[in-house]
Structure formats: structure tokens, C-alpha cells
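Removed from the display is one protein chain of the complex; every other protein chain stays in position.
Chain IDs A, B and C follow the sequence of writing; residue 1 opens each chain.
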Amino acid sequence: MIQAAFNSFLAALLMIPAATLFCRRDSRMRRLSSLLLLLVLLVGAFVAGVSFWRGDRLALDLSWVTPFPFALTVDRLSAFFLLIICAVGAPVALFSISYVERHYSGSKADWMWALLPLFVLSMAIVVTASTAFAFLFGWELMTLFSAGLILIDGDSERRLHNIFIYLLMMHAGAAAVIASFFLFLPHAAGLDFASMRVAAASMPVGLRTAIFLLSFVGFGTKAGIVPFHLWLPKAHPIAPSPVSALMSAVMLKTAIYGFVRFTFDILGGGPTWWGYLVLLAGAVTGLLGILYALTEHDLKRLLAYSSVENIGVIYLGLGAALVFMANNAPAWAAVALAAALLHALNHSLFKSLLFLGAGAVADATHTLDVELLGGLLKRMRVTGTVFLIGCCSIIGLPLFNGFAGEWILFRSFIAGAEIPGISCAIVLPLMAGVLALIGGIAASCFAKLYGVAFLGRPRSLEAEQATEVATSMQVSMALLAAACVALGILPGIVLSPLMALAGELLHTQALSDAVFPITHTLPLIAVCVGAVLIVVAGVRRIRRISPTWACGLPALNSRMQYSSAAFSKPLRKVFSRVYEADRTVDVEYAQEPYFPKSIVYRSVRTTSFEKSLYQPAVDAIVGVAARLRRLQTGNMQVYLLYIFLALIALLVFMRFA
Amino acid sequence: MTLVFLLLIPLLAALIVLTCKRPRRAVRVAMSAGALEVAAIANAVWRVRAAGMLECGRYLRADGLTAFFLLSVGVILALVLVYSIGYLRHIPAGRFSSPRWFYSLTFVFVFTIMAVYLSANLGMLWICVESTTLASALLVGFYNTKGAVEAGWKYLVVCTVGIAFALFGTIALYLAAFKSGVNPESALDWAALMNAASSLGANRDLIKLSFVFVAVGYGTKIGFVPMHSWLPDAHAEAPTPISALLSAVLLNCAMYALLRFDAITSHAIGSEFSHTLLLIFGGLSVTVAALLMVVQRDLKRLLAYSSIEHMGIVAIGVGIGGPVGLFGALLHTFNHSVAKSLMFFTAGNVRESYDTLRMRRIHGMARSMPWTSAGLVVSSLAIVGMPPFGLFISEFMILTAAFSASRYLIAILLMVSLSIVFGALLHHFQPMLAGKRVSVPAKLKLLPTDFAVMGACAALLVVFGVRIPDAFAYLLQRALVVLQ
Amino acid sequence: MNLAIDLMQVLLLIAIAPLVRGVNARLKVWMQNRRGASVWRPYVDLLKLFRKEDMVPDTASPLFRLAPVILFAATVTAAALVPVLHASALFGVGGDFILLVYLLAIGRFFLMLGAMDGGSSFGGLGASREALVSALAEAPMLLALTSVAILTHTISLPGIVLATVVQNPLHLSPVYVFAFGAMVLVAIAETGRIPVDNPSTHLELTMIHEAMVLEYSGPSLALIEWASAVKLTLIMALLAGVFAPWGMATSASIGAMALAPVAFVLKLAVLTIAIAVIESSMAKLRMYLVPDFLGMASALAILAVAFTALMR
Partner (left out) sequence: MGLIELAAAKALASSAVFLFVTLLMMAAAKRISTCIVLFSAQSAIMAAEILAVGYANKSIESYAVAALVIVVKVVGIPYLLFRIVRNLKASQDVASSTTGAQSVFIMAVLILLSFFAVAPYARTLQLDEAMLAAAIALLLAGAFLMVSRKKALMQVIGLLVLENGILLSALTTTFGMPLVIEIGIFFDLLMGVFLMGLFVFRIRDTFEHLDVSKLRRLRG
């Protein structure tokens, strides 16, 4: 029955685009297809849930059609990520029903509803593929469809540049992934995961390292690990909000899935330095991600950078798991892996919530610049509340779902001290410090975001007249928020199957008592906090509304509040080495020099990976190409000379070869 | 007998088309002749599929490999002729450039190509390949503009010189056969040489010398890098249907000839020497063509360099060898022909609407020419090797072969070049497709034939991307058996 | 029986918090030979504030009044995790220092949001500075407690206490010394004492905590004051429990339970005197020197963690 549901889930995702494109510009049809998509995603979530909790395997083999073996199998790991895709996809689909209608005209909306199911289908294929061909088929299509969805929002000059960088980096990443798959060929019977797994055991160490490094680079590019993260803050913000929610929350996870499938399942771990490399990448990505997020005042770019940070945290978990595996502590490796996967699920939930919230804010105020927002909680009560829940979750406060993953990560870092090796015993606990620092900066970053955007006095007319968004959008965000709080209070629901999954993957029995405090004490603490909350809030208190105290001056205006740049100034000063901001202050005086008419302060971050790493590479290629171009001189004699030289060269080669 | 028909139809068509004065009649005659020819090809391929090999007299033979290449010629010829109906409306009538002359020269060109595929004798093969150059030189210079004449002249001289070396190679092979006791009468017959290949091994030096000259000779026709300089000029200046024919059919024709020689050489002295040569040429072509595509300014020159790159990929596929590599290479020739002809058709439409091919001056294509830009997007995605299309399958095969033969350097080189090409195409096509159109001339009214042609190409690409039809796969296997 | 003791410990902690503050203020004033208010002054303030109206700015959203309540609830729950007299806590078995740190983080986060909601520049000022301090304080605090947890092979606070009680005070490993140093520096920053923040002034230049609560009045202000008092006492109890647990009752016997309050009061006195001495002798650091202050704490914490591996 579950197998039939899975097949129908895939088939339906293929049918919807056909139906939408078949009858174009018919809003009734669009509404039907959007509801259909919602239903299909719910079915998908059900199938994935059953397979994830009960752990039974589904399989679908299309090899009789395609020239290469094309098989999809849903084991526990695939089910988990399929659950992420569908569980996050459903609310996003619900959200976009009214969002798309309000924002896009006929044909654009048609394209949106045609490409969205295909995008979900390609991700589903990637996550459930069990042969290299199927995986790569889905992998490339995922990039194409997401680029198509971004293009729907407009094709201005700047957007095209971002899409260009996005597609180019994805292609380069895909090349690395293809190479890592094909390196199995000399030893593997075929290119399906089972035979690759068998071959991996008997491969020489050099080849395994090459495969690991290539897959690390390939999946790192897709996940947004620091040197390769350039595309993430460029591509996510310019996509329509529901699409950027899907991209940030789910598409990044497919990269995590790929890396876990490759490194843990197929290669089965490696020497300790693999773990250190992943830990280093995670730490650098986390720190730089959140530090860049701190200075952003565009809502969606900030969320995109915070995705980079969360990917860093996930990689910290994976790195710890690799180190444990290398120092034969598989039980703790399973715990660390479970922590990383749990954080991946949590991140997909609260990040999609925040992006949908950003979409709602954009819908209501037509701007995403935090400096122009303010006081939105009073005007958009539901959106404000769910956004608050999202912010609390992303910081990792207890009683919200970000906390569980980070807690287990801390627990495994501390357990790292038990490993006999000196280096592990020092590195892993210090990573706990790095994680705490990332958490601290994230707290101030999102306090700034929420404080400036949703609280205080509105800073622009649009913010002043903002009104609550459509109910379906509110409901979808509320669903996600409820999920965040539920998983925050009872992480045990998801944690036990995750521990079983990690155990299966590493062929060991995961330490379930290591996560006892999370699964059992956290609910009690939630009850205690709730009780104190009710008792204290219950006390009747007379309330008097009066204007804010302005030290006796007549009235405060919105410009007297702290702006987002001002809020992050202290931390920017502490980490000035990271930004190397160049500050410009231009003052415009009225008549006398003592009474300035206006002072404009601008601080722009000058350090950027694009300038220091990518631009030189591109210039080198274009330079070589320009020199090669000069070889095509246009003079026929020179062409003849090339032929004769080629002939002579070959004759000499033949003489000596 | 069917083979003779294959040759006769285009020759007769060329003469008849020349006689009819009014362009409308010329087009109608050309179309019917084209249909006849395609039917003949289909019949021949069907017969070869059934009988395994057809022979007619001492000089005509059609085996599995010929049948496969004939099939791709048939498909491309049909597409080009149908497209040319729409295309020729816009050609200013000149002394030589009237539809009458166009179709007659085209049919002469088709005749020479048929002759190449059907010739059993390597000497005859050389003569036919040389005659394809002569036939297509006039077509390249068809428009009589400065650029066309220059391109035609360079194409003629450079290719003739290149081919001359192939003649020397053929003679060297003939000498080796003659020396190792094959009777002079059948010393140049391909089948005879294949049977006597083992005895040829005696004089290794001569066989190696012959393959070097043949590689440089036919390499010039294929457009391998050091000898490629004529290709961008010829393909860019020729009228669009002709550049489609040149890129999609003529390059395969030269590759077919090289395959024949490679088969003999590998049977005689082992494939190590010839495949190394092919890999060198392939790697060089893929890398240099990819880099040159980054700095191109003219759309058709860009497509020409992309042809060089794809021929390099085919050479790499053959160079790696093994059943998978060869299968991938042959499949790649077919896929590339279809995708490249679709790209040239869209380029033709762009030239009609914008009357320039400088990519920097073309903007807002998506809005003003939706269907053509759809064609351009589909074909460029296919050319770059994106999944749902055929080229992804063949490149997948070639890479699989490369990695299982653990030739990592050439595989890495190939993948880096593919990424550079992806970046180049994206960089060039994005500003063309997006943006607002500055001057909006009369909307280009696409004929139903244009829609049909572009639709057929796209359909072919997707079908071959998802599933290779059994009949086609069987034909490919037969071609492999012939070469193995 | 154990539950009763743990519940009693929490209520005790909450009850004596204002007293600790009163004693501290009194000591500081006495050292600067001024005549200060009586030791029971904080209790009187709380009662007065609870009876007053709750002034709410017109621009504020419901979060403004909700923030103090959440702050108080979080801090009280955090208090329930810390063993005071008996080597167990309300959520003893499950509770651990990571939970404690992050529960305090909830309170801090909502206080910042409440301050920003006031719509005046003071709220933003305080919140921005609090963001700086808390961002840099969280890592050393966690690392210090991690190093102790590594030594005692357990992460639950009662567990740490039980493991340290049995050790001889003179043979403590240097890890404790570095960890204690880091914890003291972080405690000063966390509770907003003199070198980092000046709790008793309303001068824009120096105030962090006070700036955030400028808009609050009535019961909300009372809750905030009470919560910060509980936090001060909580951290003192944590310092005493983790680094000097001798004298705490490890079993429910009458003798041990009698001795524990005496030891606890003694430790509190020592700590209060220390705070008073520091506050009277040092001037408040400039705002951009606070990162260096916390940098020192981080260095000490990292050293502590490194030593756990080296001294093994």
C-alpha cells in the first residue's frame, strides 16, 4: 500500500505541471493544481513518515526505460530527507496558493505552478535515488528548475548576474559530484549504491581520499560551505519567497543527504583528518555565515547568510561523527550524526517559516529593507508571532526546536574528551566553544532583526499601513510554527527513529541514554516554565497607555530608534577584521558650518570571496581565451603553417613514441 | 541495387532543379527529391538491418556502420530541407544565389556525402571526401559577400591541402598492404584489409606513418584543433541550412572515414598508438574550443567552435575505446547532429529578425521571439549536456568509459572544459534572451514548417534523453560489431 | 522526600535573592562610608512596585508586557537546575549546565526585545550593548563548565557537585582554577556588575541593563528586578556549588541538612564581599574594552579545556 502511495506521489508530481501548462491562463485550473500539489505533498509526507518511523524500504525500478539503471529506493535515510521535503513543502504550497495569485500575472503564475511540482519531484528523485544515473539526473534538474523559478520573478541585469553565478557554481559542483561517482568505476561492478558500497571496502586509500575530497567539494558547493557559498546569498533572496523557502530549507538538505550518503553509507568513514577537515569547514562556515548575516539589512539576504551558518553547524555535527568513527567510538558517532540530521530537520522547519514570514512582510509592506520596517507586530499580529517563534527556534532557545540539535551536538563534543588521542580530546571540546560563539552571535543577530523589523515605531509609510496577510498564508506559517514548538518541547518524537537511523548507518547501537536529558527533562522544564508563566501573568495588573518617555521633549519620532546598522555596530567593531568596512560620512551643511542639513553614514563590507577568490580565476580563464583568440589571425598562410607544424610534431612523436 | 538508387536520386535531382526557372517550382521539385532520397535511405538502412551487409559492384558497400551514419544523414537532411523552405524566402536573388542554384548545389553535396558512406574502397573514400569539399566550397561562398568569398576560398584551400596528406596516408597503407602480400586489386578494399589486418602487422612503421598522415588529413576535415582554423569561418559565413548540414553531417562524414582507418590500424598493430593520437587531438580540441567559446562575439562562430568541441568529445570517446566508449561516441555523433542543427535553425531565425548575429547587440529575444528562444534554450541545454536530453546520456557513457579505463587526466580535462562551455554559453545567451527589445521590427512570422522542424528536433533530443529506442540501439550494436 | 528538598531549595533561592542584593548594596555603601538603605529595602521596593500601575508606551506591542513575565519564568526555571543546599536539584538528573546557560539566554533575548519595543533610543542602546556582552560571554561560560564536566565525566550539575565533594580541596587540578577564573569574569559580565555594567546609574554612557528596563514600571519592573536578583543569586550558587561544594549535604540526614545552610550562607557572604570590594575599587570599563575583558575569560576557558586533555 505504501509502495503504491509512493509511486502515485511521483506520478502525480509529474502530472500537475502537464495539467497546468495544458490549459494556460485559467485561474480556476491553477487553484485546482495548487490544491492538488498540497494533497500530493501530504501523501508524500505520509509515505515518508511511515517509512521513516517504521523503517520499511520502498523501491521503484525504471531501468527498463532509461539507457542506464534508474532505480529509486527509500531506506530510512532517504525517508527522513523525503519527509523534510514533503513536511516543509506542504505549508509552502499552502502559503503560495494566495501569494502567487497576488504577486504574479497569468502566464507567470502558470509557469510557477508548473515548475514548483517539478522542482519538488527532482529533489525527491535526488533523495531517493539508488543509482548514480538517477541521482545525477535529479541533481542537475534540481538546479535547472530552481533557476527557472528564480527567473519567473524578473530578468533584470543584476538578477541575471546572480543567476549566472548560481548556475555556474552548481554546474562546477555537479562536475565534482559526477567525478566522485565515476571514480568508483574501476572497482565497482556497476554504478548503483549497493555495488559501490561493496567496492568502497576494497579500494586503495588514495582513491577513497580522492572520492571523499571530490564529494566534499561537490556537495559543499551545493550546501554552501564557505569558500563555495558565494551563490547562496545571491540566489536565495532574488527567488520568490515560497521558492526561496524551499531552496533554503530543503534544497540545501539534499546536499547534506548526498554528503552523508557518500561519506557515511558508501565510503563508511575514513581517517581522522577527514573529520577535522569537515569540522574546520563547519566552524569557518558557521562563524563567517553569521557574521555576514549580522551586517545585512535586507531580510532575505540575512536569512540566506543564516542558512550558511546553520549548514556550518550541521557540518560540525558530521565532522564530530567522522572523528568518532575514526577513533572507534561508533556509538558516539551515531549520536553526533543524529544531532546533525536533527538540526537539518529543525533548520528546514524554522528557516522555511522565516522565509515565508519574509514573504508575508514583503507582501504587506512591499519592501524587505529592515531599516524601513518597524512596529509590524502590532499591525501584523499573527505574522509577528510566528516570526518570533521562528527567531527563537533559529537561535536555539530551549522550548523551541533549534535547541535539541545543538544540545546533542554539545553533548557529543564533550564526550569527545574521552577519546584517547590528545588532539581529539582538545579539538572536539573547543568546537563546543565555537558552537556557543556562533549561537551567541546568532542571538544578537536575530534580536536585531526582530527588534528593528517588528517592534518599536514604524520607520516608513508602508510599515505604518501594513495589514495582516491572507489567512491561508497565516495558517501555513502557523503550522510550521506549531511544528517548531512541538519539536522543541518533545524532540523525542523524531529523535528515537533518528538514533535508530544513525545506528543502522554506522552498524552500531546508538547511545540512547546520552540524549536522556533532552527527551525526558525538556518536557518537564516546559511544564515548569509554563506554570510560572501562567501564575505570574494571571496577576491582575492595571494598564495605562502613555507616550514613551522622551526626557521631557515633545515627541519621539521613528528616526530616534536604533537602526539595524546601529544595533550591530558594537559587534561589527569587535569583528572589524572580518569586514574591513570602508566607512563614508558625507555631511551637507545648511548655511553655517555648525548646523548640518543632513549627515549620511555608509559602511560597506569590502572583504568578499568573490573579489579575492573567484574574480581572479575568471579573469585568468578569459585572459587565456583572449590570447588563444589571437591565434585565429585570419591569415590563411598561418592556418597552413599550423597544419604542417602539427604533421611534423606528430612525425617526431611517432619517431620517439 | 538500392545503393545505386541512393547515389542516383541526388544527382538527378541536382540536374532537374537546375532546369526549372521559377523558384516556386524549384522548391517543390527539391522537396519531392528530398523526400525520395530520405525514403531511399530508410529503405537501405532497413535492408542493411535485415541483411547485415549490402554490396553492389566492387566499389559500393553498406555495412552496419554505414547504416548508422546514413540514418543520421537522413534525419538531418529531412530537417534541413524542410527548414530551408522558410529560410529561402529572405534571400536576395543574386547571379548565383537563387533557390535553383541553392538546391542543385545542395543535392550535389548530398550526392558526394552518400558516395563517401557507400564507398568500399579507401581510395574511392578519399576521392569522395575530397569531392565533398569541392561541392560545399561553392555553398559556403553562396552569398558572394566579402566574408563568404574569403571563407569559401580558405575552406577550399586549407581542406584540399589537409586532404592531400590523407591521400599520402592512404597510399602508405596501400604500400604496406602491397608489401605484406595482399593482391594489388583488393589492397585498398576495406573488408579485405580488415581480414588481412593481422598480416599487415609486419611493417609497423609504415602503418603508423599512414595513420599519422590520415589523422592529420581527415582531422583537418573534422576540425581537430591545430587544423581547425577554417571551420569557424566556413560555418559562420555559409547560409544557415548549409552550416547546419556542414556541422551536423560533414563533420560526421570525416569522422566516419577516420573510424574506418582506426579500425584497420588497431587490428593491425593494436589500438594503443591510434587511440593515443585520437586522445591527444580530442583533448586539445575540447580544451581550446571551450576556451575560445568564452570570447566569441558572433553567434554562428560560437556554434562552430561548439562543433569542434563536440567532435573532440567524440574523438575522446573513440580514443578511450572499449564497447561503452565507442557506443557513447557514435551515439554522441547522432545527438550532437540533432542538437547542433536545432541551434543553427534558431540562429537563422535570429538573423532574420535582428539581421545581425553580434550577440552583444541582440536583446529581449524571449519577449519578441518566444518560440525561437524556447528552441535556443532547449538546444543550448542539450548541447551543454543537461539531463533530460540525449547528449547527457552519451557524455555519461564516455565519462563512464574514461573512468573505468582509469584515464583520469582526460576525464578531468573533459569535465573542466564542459564547465567552461556551460559558463560561456550561459554568459552569452542570458543577455540575448532577457531584457527589453530596443528596436522592435515586424514580428518574424514563423512558418508552420519552422515550428515542425524545431519541434521535431526538441522531441528527438528528449526521446534520446530518456530512452534510446530499441531499433536504434540494435543498429548501433551492429555498427560496433563492424568496427570491433 | 527528595522532591520536597529540591522544591524547598528553589523557593529558598527565589526568596533570599532580594536579600542578597540588599546586603550587597549595603556593604558597598558601607565601604564608601556612606549611609545606605536597610538590607530589606529590595523587598519593600518589590511590594511597592507590585501595587503600582503598569505604564505601557503607546507604540509598544503586547510583547512589551509579556517579556518580563517570560524573563522571570525562565530565570526561575534555571534556578531549579542549580543544587544549593543538597547535592540534587528539581530537574537534577536531567538538568545540566547547557540547559542552564540557554535558559538564561531565553530571558536575556526577551528582555532585549522588550527594550526595543519601547520605541525610544535607550531601549535600542541597552539591547545593542547587551547583545555584544551576551554574544561574547556565552562561549567562555560554556567552555568553563565543559572543562569541569570533562573532569567529572558527567554533565548534570548535581553529578559535578557529588564528584567534586569527595575530592580533597588541596589536590584540585589546575583546571578548576582556570575554570573558576573564567566563570568569575563571565559572572560579572552576566549579572551586570561594575567593571562591565553599572547597575546603580542611569547615565547613557555606562548603563546596559538599566537602559533596557528604562521604559518599564509597576509590576513589570518588579518582575525584572526580582529576576535579575534571582540570576545573581543563581550564579553565586552555581559558583559555590561547582567550585566549592564542600559542606553541601550529599544525603538527606539531619546533621548534613543542618550544616548545609550554614556553609551556603558563609559562601554567599564571601562572594558578596568579593563583589562589593570589586565594585568599590574598580571603575567601569569603556564600552569597547568589554570585549577584551571577555576575551580574557575566553582565553582562561580555552586553557581550562586544553588542560583537561593535557593533565589526563
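One rule holds in what follows: contacts are C-beta pairs under 8 Å (C-beta built on N, C-alpha and C of every residue); 3 or more make two chains touch, one makes a residue touch a chain.
In this text the structure is predicted, and so the values were computed from the model without any measurement.
The chain we do not see here touches A, B in the full complex. Touch with the chain omitted from the figure is made, among B:98, B:203, B:449 or B:477, by B:203.
If you put the hidden chain back, the residue from B:53, B:78 or B:149 that touches it is B:149. For subunit B, the list of residues touching the undisplayed chain reads 59, 121, 123-124, 126-127, 130-131, 134, 137-138, 141, 144-147, 149-154, 156-157, 160-161, 164, 167-168, 171, 174-175, 178-179, 184-185, 188, 203, 205-206, 209, 232-233, 236-237, 295-297, 301. Mapped onto subunit A, contacts with the missing chain fall at residues 629-630, 632-637, 640-641, 644.
We take it that only the chains that are shown with their structure count from here on.
Shown here, the protein chains touch in a chain-like sequence that does not close on itself. Summarising the inter-chain contacts, the pair of chains with the most C-beta pairs in contact is A-C.
One finds 36 Å separating the Cα centroids of subunit A and subunit C.
Each chain gets one centre point, the mean of its Cα atoms, and the points for subunit A and subunit B are 44 Å apart. Mean C-alpha position of subunit B lies 79 Å from that of subunit C. Across the assembly, subunit C contributes no residue that touches 2 or more other chains.
In subunit B, no position touches at least two other chains. Remark: subunit A residues 65-68, 133, 136-137, 140-141, 144, 155, 157, 160, 163-164, 167-168, 171-172, 175, 178-179, 182-183, 185-186, 191, 621-622, 624-626, 628-629, 632, 636, 638-640, 642-643, 645-647, 650-651, 654, 657 touch subunit B in the complex. Interface residues of subunit B facing subunit A in the complex, by the touch rule stated above, are 153-154, 157-158, 161-162, 165, 208-209, 212-213, 215-216, 219-220, 226-227, 229-230, 232, 273, 276-277, 288, 291-292, 294-295, 366, 381, 386-388, 392-393, 396, 399-400, 402-404, 406, 408, 411-412, 415-416, 418-420, 422-423, 426-427, 430-431, 433-435, 466-468, 473.
Residues 50, 53-63, 65-66, 69-70, 72-74, 76-77, 80, 90-91, 93-96, 98-99, 101-103, 105-106, 108-109, 112-113, 115-121, 123-125, 127-129, 131-132, 134-143, 146-147, 149-150, 153, 155-156, 214-215, 218-220, 223, 287-288, 291, 298, 301-302, 305-306, 308-310, 312 of subunit C are the ones touching subunit A in the complex.
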